[in-house]
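Every protein chain except one is present and positioned as in the full complex.
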Amino acid sequence: MSFSLSQTAAKRVDELVRRYPKKEAALLPVLSIVQREKGFISPEAERWVAATLGLRPLQVREVLSFYTLLRREPAGRYVIQVCRNLSCFLAGSEEIIRHLEARLGVRAGGTTADGRFTLETVECLGNCDHAPCLMINDDDYGPVTKETVDGILKRLA
Amino acid sequence: MADAKETLIPAEENSFRLEAYLARGGYEAARKTLLSMQPGQVMDEVKKANLRGRGGAGFPAGSKWAFVPKADDQPKYLCVNADEGEPGTFKDRAIMTRNPHLLLEGIVLTCYAVGIHTAVIYVRGEYESIARRLEQAIGEAGLKGFLGADVFGTGFGLEVYVHRGAGAYICGEETALLESVEGKRGWPRLRPPFPASIGLFRAPTVINNVETIANVPLIFRYGAEAFVAQGLPRDGGTRVFGVSGAVKKPGLYELPVGTSLRKIIYDWAGGPAEGQGIKAIVPGGLSAPFLTPDEIDVPMDYESLAHIKSMLGSAAVIVIGDRTPIIDVLRIVARFYAHESCGQCTPCRVGTTWISKTADRIAAGGGVPGDLDLIRRLAEGMKGKTLCPMGDAAAFPVLSMVGKFGRELEETISRRAE
Partner (left out) sequence: MVTIQIDGQTLQVPPGTTVLKAAEKIGVLIPRYCYHPAFEPEGSCRMCLVEIEDLPKLDLACSTVVREGMTVWTSTPKVLQARQEVLGFFLADHPLDCPICDKAGECFLQIYYDQHGRYASRFLETKEKKKKKVPIGKDLLLDRERCILCTRCVRFLCRVTGTGELGVFERGVKAEIGIDEGAPVANNYSGNLVDICPVGAITDRDFRFKTRVWFLENRRSICPRCSRGCNIVIQSICGYPLPGNERRVYRIVPAENPDVNGYWMCDLGRSGYHDIEDNRLDAIAVKGEGAAAGQPLSWESALKGLVSDVRAAAAFGRPPRLGLILSSFLTNEELEASRRLFVESLGAKHVFFADPAPGKADGLLLTADRAPNRRGAQMAGFEPKPPDLVGLSESVDLLLVFGPHILDHVPVEEAARAFGKIRRTYLLAAHRSALDEVAEVVLPTAVPAEKQGSFTNTNGLKQHFERALKPSRGRRAEGAILAGLAAELNVKLD
């Protein structure tokens, strides 16, 4: 099989597999490791994960398609997730979303042509006292305004 | 510093560090308790403290622990629910970020009481930096012998793992969380059997919210009576109220159970945002029936809120200002549940999307007479008929909006139809 992970990631996968009484319980953490390294989970990755955990590729695909943070397609280098739930809506998130769509030239769900940004709208991020909030990869931002958003994008450019 | 009362979310910078926690007197309660009390006594003390679950359902923690079989002939598990997906809720984030060792100490006490040797902290996938902080804290605690094969030298063994989720609100539901830890889709399980008898990997399992467990060391530090006295006789301790929405000072406020909603919003959160009055209040996370401004004097405890047909839930307060059209709130709420429905059972799978599509249509100006009655019927159709509580969670806020704000919604429908 041509798919392989870096040594560190492979080591982490080994630890995880040994941690649980059933190998398959490591599925979510392993998929997360694969996605961190490769940016998404390809069909080859699915088969590798399946083989590593003693699962059928179908079982991996079932899980992969259920959880919104797991990707089957590559995303931009920066994944911008803007909260669209109630507290953020009350603080003006819809305006921020429209602003980002215009700025980046993509609709929510899309990736910029240069591959730098993916824009997604998501449900509550658990950061409601900093509404309107968003995440870019693992980092939290909020409260944001149209201006601060522009500043963040510029810094990431 | 050691005699300043420990709060769930300390104010200082670096409060999360082990040295800071030890300086505050951390891990002492656990050490003393493991060295001097039997597991059964620990469980009794927690029962006495009337610690109710702080994830949403409010089930008494001590009673839940007591359902687990006492015999030591099989593995048992503790799952700490750090999925924190209930909209408006952000307290567990702060507890884990600023006081991870308090949570770990609570895990030690809980596991000791129930005879558990493996604890899994299920952290939502979006909380990656928090997961890392927890792992660091676990490492630190392990080095000091607060976790591991020989906790405090008592021979009690305990391993704690962090298990990351991957984006699914439903995995905050107990049995969906178990499925997710087992590497499967988050489809909740049929009950009975309950997790206390058949849970994680079919072993007896306790599932508790972060804040619930984080309160346990405080019970042993200050005693069960003091804990009860802080709150109410049947609902002890403090709650970390999260306030957001149209208020001047959104944030977390750790206050006694039973504090009035008015006090929380006006005295602590600064009152409604500039130039707005209050139209509606979410009292306990999005899944709780909404309150109207005239209900604002309700004491924030389980019984009082149940009495006015709402719930304390995750103690997440969202204030909706009077400039916000209720139809927008309705469509956002409906969209959330439709997006998060796991799809396993038909009433929720179809009902949430049906309500969402109807609300969107009304918001876009296509509402027709009978739509509100339809939405009510759909929500009633889901209520009490789904495999897991999410059906009710999806129904409650919708029913409360259609019930309490029906006039405004009808006006929206007729106005936009012109």
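Going by the order they are written in, the chains are A and B; count residues from 1 in each one.
Definition applied: a contact is a pair of C-beta atoms (placed from the backbone, for glycine too) under 8 Å apart; a residue touches a chain by one contact, two chains touch by 3 or more.
On a predicted model such as this, the values are computed, not experimentally measured, just so you know.
Contacts of the undrawn chain with the visible chains, over the full complex, involve A, B.
Touch with the chain omitted from the figure is made, among B:Ser287, B:Ser310, B:Gln344 or B:Ser400, by B:Gln344.
Check A:Arg61, A:Arg77 or A:Arg116 against the missing chain and you find that the one touching it is A:Arg61. Within the entire complex, the positions of subunit B that touch the omitted partner chain are 168, 185, 190, 338-347, 349-354, 357-358, 361, 368, 370, 374, 377, 380-381, 384-387. What subunit A contributes to its contact with the hidden chain is residues 56-59, 61-62, 65-66, 68.
Everything that follows uses one rule, which is that only the chains that are shown with their structure count from here on.
One finds 24 Å separating the Cα centroids of subunit A and subunit B. In the complex of the two chains, the subunit B residues touching subunit A come out as 75, 84-90, 92-93, 124-129, 161, 163-169, 180-186, 201, 242-246, 250-252, 282, 286, 316, 318, 320-321, 324, 328-329, 332-333, 335-336, 339-340, 342.
Against subunit B, in their complex, subunit A makes its touches with residues 19-22, 24-29, 31-32, 53, 62-63, 66-70, 81, 84-87, 89-91, 122-131, 135, 138-140.
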